[in-house]
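With one protein chain held back, the other chains of the complex are shown just where they sit.
Our next item is chain A:
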Amino acid sequence: WLPALQLLRHASKAVTRHWKAMNFQRQKLLAVTEYLAPRPAVPPRCLPRPTAQGHQEDGHAAVLRRQVQETLRGSRMVAVCQYNSMPDEDVVTLRHYLRKHDIHVKFVLNEIVRPVLAQSKYRNLLPLFVCRNILLVSPETRAREMLRVLKGVPQVNLLGACIDDTILSRQGVENFARLPPLEVSQGQTVAALSLLSSQTCSLLQRGPAHLTALLDQHIRQLQDVAGPTEPPPG
């Protein structure tokens, strides 16, 4: 199949350096056969945004998360403090003083702690974890010493604490520190409980004791009356 020779006699070649003018029929054909993009029934901007897929689990973050979980599990007292930048030697001194009372200082990142707390039972501590913060964890509850040390450090402010599964605010921690130690309070409780039982014995003996006292009084009265009238023997 060859095109009619008359068409090519006065035309330029097929391949030119300039843009060769197209036949009008060809232009119409190209206009008709253009690409039409598919239009979905629901435009993509009305659909919910696709969340970031393929979120690779960072090994470092997993390790830190596990560490936080273990510290939370193994400590009775967890205090959250706001931390403003301190000189390094002051940080070391603070760590030293708190370590003497067996309190560990931990720097935590909010983006790691928040998911850990949300899944554990410490859900209500979530609002405390904003800004730079440190955790003071301890297996014993020595609030008085902790408050004394923190009072001397103005850059660390106590926000709240969770002692023995009880969430306490700053006031609560101060009240808790003012409480007597456990043994003393235990002794007080035991004394209060055994107060009634200690009174049982005296209660039971109250009747005969009263009678004994009355009889004694009577004998004394009789002796007083009989004494001046009777001459002393001998």
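In the analysis below, a contact is a pair of C-beta atoms (placed from the backbone, for glycine too) under 8 Å apart; a residue touches a chain by one contact, two chains touch by 3 or more; residues count from 1.
Everything that follows uses one rule, which is that contacts and distances are computed from a predicted model.
Per the UniProt record, the chain missing from the shown structure is "Large ribosomal subunit protein uL16m", taken from the list "dolichyl-diphosphooligosaccharide--protein glycotransferase", "Chromosome transmission fidelity protein 8", "Sodium/hydrogen exchanger" or "Large ribosomal subunit protein uL16m". Only one of A:L29, A:V190 or A:A209 touches the chain withheld from this view, namely A:L29.
When the omitted chain is restored, the residue from A:C131, A:V184, A:L204 or A:I219 that touches it is A:C131.
Looking at chain A, the residues touching the absent chain are 1-3, 13-17, 19-20, 22-23, 25-26, 29-30, 32-39, 58, 60-61, 64, 109-112, 130-132.
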